[in-house]
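Here the complex is missing a single protein chain, while all its other protein chains stay put.
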Amino acid sequence: MTNPIHNPSNDLFGEDEVTIEATLNGRPLRRRVKARQHLADFLRQEMELTGTHLGCEHGICGACTVLIDGRTARGCLTLAAQISGKTVDTIEGLAESGKLAGLQAEFIARNAAQCAFCSSGMLLTAYELLSSGETSSRAEIREFISGNMCRCTGYHAIVDAVEAAIALQGKS
Amino acid sequence: MSADAASGIGARIPRRELKRLLSGHGRYIDDIKLPRMLHACFVRSPHPHARLVALEVAAAKRAPGVAAVFTAADINPRCEPFVGVALHRPGHRSAPQHLMAAERAVWQGQPVAIVVAESRAEAEDAAELLTAEWQPLPAVGDQLQAIAPGAPVIHAELGDNVAFDFSLEKGEPVKAFADADIVIEEELRFERQMAMTLETRGLIADYNPGDGSLTVMHAHQSPFQMQEIFSRHLRIPEHKVRVIAPDIGGGFGMKLNVYSDEIATVVASMLLGRPVKFCVDRLESFVSDAQARDHRIKCRIALKRTGEIRAMELDDIGAVGAYGMPMRFNVAEGMMAITMAGAPYVFENYKGRTRSVYVNKNLIGMYRGVGMPFACIVGELLTDLAADALGIDTVEFKRRNYWPKSSLPCVTPGGQRLETVSFHECLEKLVRLVSYEALRKEQAELRKRGIYRGIGIATFCEQTAYGPPYYGPSGASISTQDGCTLRLEPSGSVRCITSLTDQGQGTLTSVAQIVAEAVGVSIDQVSVLGGDSAISPYGGGAWASRGTAIGGEAALRAGAMLRKNILALASTLTQTPADALTITESQVINTRTRQAVISLAEIGRIGYFRQDTLPRDFDVQLSVSASFAANDKMYYMANGVQASYVEVDCDTGFISMLGHWAVDDCGRLVNPLLVEEQVRGGIVQGIGAVLFEECLYSEDANLLNGTMADYLVPMAGEMPDIVVEHVETPEASTRLGAKGIGEGGLIGAMGSAWVAVNDALKPLGAKIRHQPFTPERVLDALARARGR
Partner (left out) sequence: MKARNFRFIRPASLDHAYRILAENEGDAVPIAGGQSLLAGLNMRLSAPKLLVDIGDLKELVGESQADGTVCLGALTRHRELLGSELVKKHVPLLVRAASHIGHVAIRNRGTLGGSLANADPAAELPACAVALGATLVLGSVKGERAVKAEDFFTGLFETDLRPGELIVAVRFPVMPTGTKIGFAELARRHGDFALVGLAALASMHRDRIGDARLAYFGCVDRARLARSVSAAVEGLATPLPSAASFEAAIRMDLAPEDTAGLRADTKLHMAAVLTRRVLNSLAARAPA
């Protein structure tokens, strides 16, 4: 039986399907995954967590952003097989946990989302900024979210929302 | 009618779907699975122009997971070919377009085969096993090449590559130019651009062999258009076709067009008798999405020394791709450019010519603003240069030359009907907003220190919410009506089913506000369903900034009808005259006593379940439908003005956007928050168009930058903060009074950014006329000015 984290040292060839053991949205996960399937597709198709979106599949647009071990990562530039031994959090899990409540409220109040296709990735990136605990200027916020493409809002309302969330966090 | 400030017309309410969408519970097309669903991918021509000598599909058909591989021979006979010409434009020509390329491909990306398999990955694996032998042919890459003598003719039956050649003339332009004191001439160039919605196109075609019905879940802005097309071209009775738009990740006009790959997917479903999903991937979107903006415009303006504009002239030529776009005709960009340029300004003499020309590139289709950005850029650049030539400030020039309010309504030399526009009001508001004098002072100070900043002010007027006179004569089965069914639910809440669609702009929220106010309930008592061609009144959907203006008007009228019917029942039940009753917060109120006399829940209970307690001939109608179309109105003309403040680094050619302001008049503001955000989003798309975006091609029309790393969409780091203010001049012909707002942000921003960058370069004698303004083009402009 294959050790899901590390292949035994006498295996020199690997497989095109591997077993992974990870934590997904706070719950243990053990699955056979196709080696070729990227994490975003795994989440969307196998786990039916469709809140993570595909915008480009080459790492530029940020729509597929998830958290791996608590930090943002592109779901399309990570293989499902690579997450063995790690924790993964998606928009669904974070929303359910309430950790995004402050950000969601600020986004919604300012209509900092329109089609919302970018929003999962945008919220997770903003969440990472908030988690850093740093107070950021508008310019720094803009730079931080520069890896998340939004075609609808023009970014201004998003910057306002993140700025407000940081300020609120600072007060509490 | 009672107005609930928190939730009725005029309230600032975020798009109501956001709570669901921001917790990862959206249902976009690629999120949807149907039983037995298959996945499609396409094999496309790698050449812009080539003969398909041989196509071998056997290996692909045998590949794991493959259900079928279809080529032109399988697909094309099942579909009436498209001829994308506008009937009311005599001389507009197109070769017929079949769904798949058969013997010849005429653009890089044209579909050649469709592979249908259990998963997209397997479909792509199989597609790689398909072998095609191509014989490249000479390709026509740009419009000048296309009309040069001896150019390869793409469609032999047309004789040449000209799709359309149209001129208009008003007054005596030749004489006016000859007599003018000042003539300013410019040649502008615009590269091909793309809408780049974050969610690519997609659909799930579900043909049911059991009853010959077709259901298509379609990321499309107009389910009704597609219902009609699927029915007519695929020969399925229309009442058996249903098109449903799910959550959509942005449209901007791109998802309004007619796509052969999408229709081929439907045919595949018909042939297989199973649902087939096709979601465009990003790489293929570059060679399959309808594109925009590929134009060259020569323009000039004639003035008297006194500052009066005597004439304008435009000569436009657009490269529209390999075929005419069905329904959403490719002449629109050019026509809007030549009929709307300079529209805000008083002048009598005008000459305009537009040519649409075929090239071996992807089809041009609708994209936000269409030809209006060109009109704005031409008008505002020329008038800004005119102001310079006259030695007066550009704002002052506008004050003197806008149509005075007293002359409205009027028709411009280009044929634009100006009625309830507000050029002066918007300008004055903008001037105050940007602190114009202080800004000019700052600019002058910094220039002394070798820092080159530019201020661009751009005015535009904008055709919104086209009416029947616009599409009717064209022969396109595009309905400009929209409709709304309202149903009082038994428990007293209100269900609204609208023919409108929403790709993020919040149209359904605006409709909810209108319904809430019209009926007399709070907005959280209203649900709105849209985008399903089977269940709502027939309508149009989303394009040309029409949703709130047209569908909102229908909702207003339906709301009034439902209110009337509720009050009729309430009147009978409470023995009070209907004109003494009103509805507020789900209660019927006696206006004289100010007492609540019956709740909507009670109305619903009795109206639906206790008709036995009602008079014999009382007709309960708690479900109503209303549609609206403005039979005689070509469009509602909206307007606005914007300002850009930029800085050009003359050593590197890089441009910084320091600030942006907009004053917009879209008539009655149903939801100022949604309006402001539409304007902001449009502005950033406009800045992207002017500074960043272009499709780069080799000499022989091969696309060179078909990834998101190379096609530069604006990201947060380079964009400015954007201030938006409003002027409200209601549309006079409707009860609602709203005009359209979806495109104004982009139109004005393209104008103001063009003027601002050139304004920055003025002291150095440099001019830039080729969009996008890449660092190299800026440096080249500066080098030309230095004489190198």
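In this document, chain identifiers A and B correspond to the written order of the chains, with residue numbering beginning at 1 in each.
The criterion applied here is as follows: a residue touches a chain if its C-beta (ideal position, glycine included) is under 8 Å from a C-beta of that chain, and two chains touch if they have at least 3 such contacts.
Remember, it's a predicted structure, so these values are computed and weren't measured experimentally.
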| item | value |
| --- | --- |
| Chains in view that touch the one left out, judged over the entire complex | A, B |
| Which residue of A:22, A:49 or A:81 touches the chain not shown here | A:81 |
| Hidden partner interface residues of chain B, rising order | 119-121, 124-125, 128, 281-283, 651-652, 654, 692, 694, 696, 698, 704-705, 707, 709-710, 712, 714-715, 717-718, 774-776, 779 |
| Touch list for chain A against the chain that is not drawn | 5-9, 11-16, 18, 35-36, 38, 41, 57-59, 62, 65, 68, 71-74, 76-79, 81-82, 84-85, 125, 128, 143-144, 146-148 |
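FYI, only the chains that are shown with their structure count from here on.
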| item | value |
| --- | --- |
| Complex contact set, residues of chain B against chain A | 14-15, 17-19, 21-28, 30-31, 121, 195-200, 247-250, 252, 281-282, 503-506, 673-674, 677-678, 680-685, 707-709, 713, 715-717, 719, 721-722, 745 |
| Residues of chain A touching chain B in the complex | 36-37, 44, 49-58, 60-61, 63, 90-92, 95-96, 100, 104, 107-111, 113-120, 123, 138, 141-143, 145-159 |
